[in-house]
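Shown here: the complex without one of its protein chains, the others still in place.
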Amino acid sequence: MQTHIELITPIITEGLRTLEDVRPFERADLRITHCLLENGPASIESEFDEALCVPDTIRRAIEAEQRGASAIIIDCMGDPGLAACREVVAVPVVGPAQTAMHVASMLGHRFAFITVLQRLRAVIGKLVAGYGLNDTYGAFRAVDIPVLDIEKDPAALQSALARESILAVREDGVDAVVLGCTGFLGCAGVMRQSLLEAGYDVPVIDPIPLAVQLADALVKTGLSHSKLAYPLPGSKKIRGYTLPEFNARG
Amino acid sequence: MQTHIELITPIITEGLRTLEDVRPFERADLRITHCLLENGPASIESEFDEALCVPDTIRRAIEAEQRGASAIIIDCMGDPGLAACREVVAVPVVGPAQTAMHVASMLGHRFAFITVLQRLRAVIGKLVAGYGLNDTYGAFRAVDIPVLDIEKDPAALQSALARESILAVREDGVDAVVLGCTGFLGCAGVMRQSLLEAGYDVPVIDPIPLAVQLADALVKTGLSHSKLAYPLPGSKKIRGYTLPEFNARG
Amino acid sequence: MQTHIELITPIITEGLRTLEDVRPFERADLRITHCLLENGPASIESEFDEALCVPDTIRRAIEAEQRGASAIIIDCMGDPGLAACREVVAVPVVGPAQTAMHVASMLGHRFAFITVLQRLRAVIGKLVAGYGLNDTYGAFRAVDIPVLDIEKDPAALQSALARESILAVREDGVDAVVLGCTGFLGCAGVMRQSLLEAGYDVPVIDPIPLAVQLADALVKTGLSHSKLAYPLPGSKKIRGYTLPEFNARG
Amino acid sequence: MQTHIELITPIITEGLRTLEDVRPFERADLRITHCLLENGPASIESEFDEALCVPDTIRRAIEAEQRGASAIIIDCMGDPGLAACREVVAVPVVGPAQTAMHVASMLGHRFAFITVLQRLRAVIGKLVAGYGLNDTYGAFRAVDIPVLDIEKDPAALQSALARESILAVREDGVDAVVLGCTGFLGCAGVMRQSLLEAGYDVPVIDPIPLAVQLADALVKTGLSHSKLAYPLPGSKKIRGYTLPEFNARG
Amino acid sequence: MQTHIELITPIITEGLRTLEDVRPFERADLRITHCLLENGPASIESEFDEALCVPDTIRRAIEAEQRGASAIIIDCMGDPGLAACREVVAVPVVGPAQTAMHVASMLGHRFAFITVLQRLRAVIGKLVAGYGLNDTYGAFRAVDIPVLDIEKDPAALQSALARESILAVREDGVDAVVLGCTGFLGCAGVMRQSLLEAGYDVPVIDPIPLAVQLADALVKTGLSHSKLAYPLPGSKKIRGYTLPEFNARG
Partner (left out) sequence: MQTHIELITPIITEGLRTLEDVRPFERADLRITHCLLENGPASIESEFDEALCVPDTIRRAIEAEQRGASAIIIDCMGDPGLAACREVVAVPVVGPAQTAMHVASMLGHRFAFITVLQRLRAVIGKLVAGYGLNDTYGAFRAVDIPVLDIEKDPAALQSALARESILAVREDGVDAVVLGCTGFLGCAGVMRQSLLEAGYDVPVIDPIPLAVQLADALVKTGLSHSKLAYPLPGSKKIRGYTLPEFNARG
């Protein structure tokens, strides 16, 4: 049986994420489709941006399930709308941040979260606490490059990511690294190399490839999120949003 | 100087909350205004409902600050949009859940959160963790009455609230109670009386009156949320939402 | 109805705290009275000092309630005698440390406690744990100026407070600051200005003004500490202390 | 590229686990081989049993890597030897308990661990703490059936597992269930059905199928455990054990 | 070298504790002396009682060190004045609650604290948090017998202690028991027997004998409390208390 993963990039900017990015993760038994939002922000760097992307992310999740997706990934390291989407669909909805942080906690003892901007420190702290991972969260660090500038100077980005990773190991005592922005896709290899050269053999988690594999793993084992934790919303009047009917596990 | 609090009830249903409800909390130096949403859900009982109320809650918060509000309260015990609203305004944005749970932690050793539906257990658990209150959160209990039915049978509601409060004290070992739905406004007195009759002299926190006082306290002491934790969102393209210009602390 | 707050400064030294200090917080509906101890230490900088101030603080609390105070504040950032005083009176007893640390946890993600002496690190650590705030306590720092020298060189004090605050943000990752000595009353404005100049827009909590407002908030909402957590002491023989009769909630 | 997983069942009893059990998880790109121990206990139900299985499990892990395995799974819910094996090999070593508990923490808010014997309560508590999962561990329950009796009365086993799962949801407030013995392989479906009939739609994690998928996910993403956390042991004299030469990442 | 332990019973009631009680713990190399307070309460069952016993406990501690005691034990399971006494003397000051709870955490996985009155639940919760033992504290239970009635009906006391211990094991999942009142001295044997008869082989810690041994252990290893955590109080004016000069490690 083929797994069909819908990757929802919860922004409106075209070109930052394309199907080409995830094509390498496809296999005979694993197909990936992709969509952006119609309504929402150009990028996500704040709770405000997250708030504006969630309603259309929910719509995309319902549509994906109705079109037959067997799993859904929300392509942002804030996992925006993860809980809301899980309420409206029955197929697994995977957050790359949740996945990467839990797997990092399995591979090492303390992990670092290395992201774009210092301003996300409190946002990520709240996310970690909500996921129950306070005990394995070892460091927050940022390269101070906005999302929309990530592709402007790849060498500077890689260099900053390597620097912060090495500092996280040396000064904060972590032994695993999570790339804290899905826009960093593809940087893990170079970072890992830089860490090795500094004498540190630690895993660097690129969240989207891992989320793809975890989504597939859930599909193949017949698992999904708990509907007791994420029950179907009751039917009630809504104004301002046109959403498809949904009926999780109905 | 007069404090002006804007109470945003983040739903579209008219009549559940009116200015009459909060009029008793007004004073010569404290004025309260009130608004509903134009876009959003009829009530809030899920992460899905929360997600759909946040964008218009943000708009209401920006408008309130621009109209001169000195503080803003989000009238829902999920504190939906609290972080996003704090990013876009400089005046204090107060969440009744955060306020009630912290004050309960000051008045007793362990508190219970008693709300409408069992289905909110995971939602509240995540909220508590995000607020750093795992250590004082002693019990979650629900009366199993949906928000829109709260006013249908006040006696049944009061009886259920009293029963769950007493069980929370007796079986879960709490010594303070937080009313877990702002629709329970006004029930605290009867609950407290029932608890006293059962031999338990514990505070029962009605979150909206307390949030009003805390908002006033912040205004009078010149305090607001940290803009380092909740920085102003960067300017970027947004589609699907028409929001006023905002410029926190600008 | 007018709130009447009794501020108990739990030391014997005259002049460090006067009614003038809190006069600015009075309003038409909020009156503040003040007392020192007859027996106790000259200042509080140790568990030993705290221990010697508590018995007379308890006496002052009972007297305050009997004279009609509607709330009591213990004017020291160790909150000495908070639990014992809550046992003997029914009106709210407010600790400025507990209040400031909880409100800091509401306004930001992690707070710093900046106080007089390094020697208080363990004392404050135990206080934080007892209040259930391990998860939001981000930094302890001290200016190394004894309490009785606070007023000797205000410029040096302000400069040291600003330096430690900035370091707490920069090196410890906090986004809110609690003034860790009630003798720092009035320093918050300058500290906040220094932090802003360093690029950090974070709240600086001056505990006494906030405690006054919180006490008033509790009075106005009819809340007080849990008598299940702080029950009335049983009647028994006591030698060496002459205390008024007390009868909380009797 | 084909993933080759070696499943090490760390006991000496033949027949409890056979390749037939895991054959259904094989795919064109995923091959599974299996081995038992030569030296060790008949089953694992204590720290003592674990201790006696670890040396030969290490040997099996080294041999597996040398024979070309791309990942290793230790087939026991105590994850015996997980850390030691990770030190001696470079390919991912996956513990089904660690995997199941982390994935349960992703799919729900609090999970239950339901195992053979009450006597494992402290063992599992220590395991959970070591994995940093105190915050999401919601219940420990046991069916009181020893490992070697699991296959004697399947109906009684299934019934006991269902009963304890339902109690864990109802009384302990969990919303996800981990099967706490790899000998329960295949029971998840019936348990889930029983839970659904009781009105609880919660995931039931069968650890071995999930561990297989996670191992494959790690191989496909090029991830392995941190060699900073699990460094290669230094060369030194050992008596009583004949181990192959090993050279992790050498 | 002979260890000389001073046991300070921090109450004024004669006869509850006599030197006879601790005589059995004396050895050739271990001598115990005993004192009561001149000023303080008749018994300790509240934070109020604790507060009134601390000043004279401090005096007794200073006197004990000056008379050559090599260690001091505060004979109450609230450990009243532990921190303050540690500040004023250099010899080890041992709290039986701290000792018993830490040793219980070493001997089992989760411990129960079984004491006189339900009203102490919040007091003990705060004590546990301050000692950093939230993770191993498994149950609080009380027999509802006031301290001064402990000796009135020994059979009823023993029966209640046994009942609560068994319930703590059966319902709360603990595997070690701490006697939560030093007035329970001598009850551990019968409790342990009752637990064994119920099928539970768990340690029951009688805090005073253990504190005596731990104090001796500290003396024999040359250890004492950290003077960085408990530094000598500065010299300052004190009114209402006549204390001997003290000079820890001077």
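Note that the chains are named A, B, C, D and E in the order they appear, and that numbering of residues resets to 1 at the start of each chain.
As a convention for this text, a contact is a pair of C-beta atoms (placed from the backbone, for glycine too) under 8 Å apart; a residue touches a chain by one contact, two chains touch by 3 or more.
Just so it is clear, the structure is predicted and the values come from calculations on it, not from any experiment.
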Item to check | Which displayed chains the hidden chain touches across the whole complex | outcome: A, C, D, E
Checklist outcome for this item: Out of D:Cys35, D:Val123 or D:Leu195, only one touches the absent chain, namely D:Val123
Item to check | Selected residue (touches chain absent from view) among D:Gly40, D:Pro92 or D:Gly108 | outcome: D:Gly40
Next on the checklist: Among E:Ile5, E:Ile62 or E:Val169, exactly one should touch the missing chain; which is it?
Outcome noted: E:Val169
Item to check | Interface with the undisplayed chain - residues on chain D | outcome: 12-13, 37-43, 45-52, 54-56, 58, 81, 83-84, 86-88, 119, 121-123, 126, 129-130, 132, 134, 146, 148, 226, 228-231, 233-234, 236-241
Checklist entry - So that we can see where the missing chain sits, which residues of chain E does it touch? => result 25, 27-29, 98-99, 102-103, 105-109, 131-136, 169, 175-176, 200-203, 205-206, 209-210, 213-214, 216-218, 220-221, 223-229, 231, 249
Checklist entry - Contacts of chain A with the missing chain: which residues? => result 108-110, 135, 173, 175
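Just so we're on the same page, only the chains that are shown with their structure count from here on.
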Checklist outcome for this item: Joint neighbours (chain B and chain D) are A, E
Next on the checklist: Over half shared numbers or under half: where do the identical copies chain C and chain E land at their interface, same or different?
Outcome noted: same
Checklist entry - What is the distance, in whole Å, between the centres of chain A and chain E, each centre taken as the mean of its C-alpha atoms? => result 51
Item to check | Junction residues of chain B, two or more chains touched | outcome: 108-109, 121-122, 126, 129, 132, 134-135, 175, 226, 228-229, 231
Checklist entry - Connecting every touching chain pair, does the picture come out as line, ring, star, complete or other? => result other
Checklist entry - What is the complete set of touching chain pairs? => result A-B, A-C, A-D, B-C, B-D, B-E, C-E, D-E
